[in-house]
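In this view, the complex is presented without one of its protein chains, the others remaining in place.
What follows is chain A.
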Amino acid sequence: MAVERASERLVELLTRDDAVQEQWVTAVSATLGGRISRAELERELSELYQSLVQALDKGGLDWRDEAYSEVRALLVELSRARARHGFTPTETAVSVFACKDVLEPTEDSTAEDVKAYLQLTRLLDSLGMFTIEAYARTREEIISAQAEQLLELSTPVVKLWEGVVAVPLVGTLDSARTQVVMEKLLQSLVDSESEHAIIDITGVPAVDTEVAQHLLKTVVAARLMGAECTISGIRPQIAQTLVALGVQFGDIVTKATLQDALRHVLQLSGAQAPLGGSR
């Protein structure tokens, strides 16, 4: 069988002498510019090398074959590590492709060797693509995890006073974020049994009709639950834009600064604690 012959020959070529693995490591470390220690690289590649030889030994040159499951697992692990450390896709794939350079046929190679080498190239190409895919998947996971973290980070609900909570909004508001803000605010109203909430939009760079709509919804939802919302931190330009857009906040109390809003809320709640007093 041609395939079996080819893979047998490849095993011979790969295990000809220790230099193969050595050259492979050297070729890879040259492109990585010393960002990974040689020892670590040697460990990674020798595992990969061994499992590759084993897979070839078992026969078959199809990378989707059962025999290659360990090779694939190692490659996934390798590309994950590369993606986490901020290497480029090229720098990741070179770990696989460098193996080709090492085994490149010379002038005195037999025709059989060349044929076997071509088979190997095909196999390594597929494995290289597989590596890139794993790399991209990891990158996407990182991005979505970061987006989620950002969402969490940017919406703290702080307790300002007994019965008063505030949400300082920072950054651009979109539907997804507003939804999170709304849920968190409402939940914290329940948890802390606060009757007043202040939404501070000092850190929101622009307010359009959509954002205003979201704010209104939040206020109405809080009212349904029995709490009053005050909106503060409306900057002059934003007030102008809102008026130009024809947005009306109706009977919702709006204040220029968080300080004004807090004072207003404390007055409403009967100011159980004196302002600037002993407490």
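Observations on the structure shown:
Everything below uses one rule, namely that a residue touches a chain if its C-beta (ideal position, glycine included) is under 8 Å from a C-beta of that chain, and two chains touch if they have at least 3 such contacts; residues count from 1.
By our rule, contacts and distances are computed from a predicted model.
The complex includes a chain that is not drawn, and of the options "Thiosulfate reductase cytochrome b subunit", "Anti-sigma factor antagonist", "Allophanate hydrolase" or "ABC transporter ATP-binding protein" the UniProt name matching it is "Anti-sigma factor antagonist". Within the complete assembly, A:Gly226 is the residue of A:Gly86, A:Pro156, A:Gly171 or A:Gly226 that touches the hidden chain. Of the listed residues A:Glu40, A:Asp101 or A:Glu183, the one in contact with the hidden chain in the full complex is A:Glu183.
Even with one chain removed from view, chain A keeps its contact list with that chain: residues 182-183, 186-187, 189-190, 193-195, 217, 220-227.
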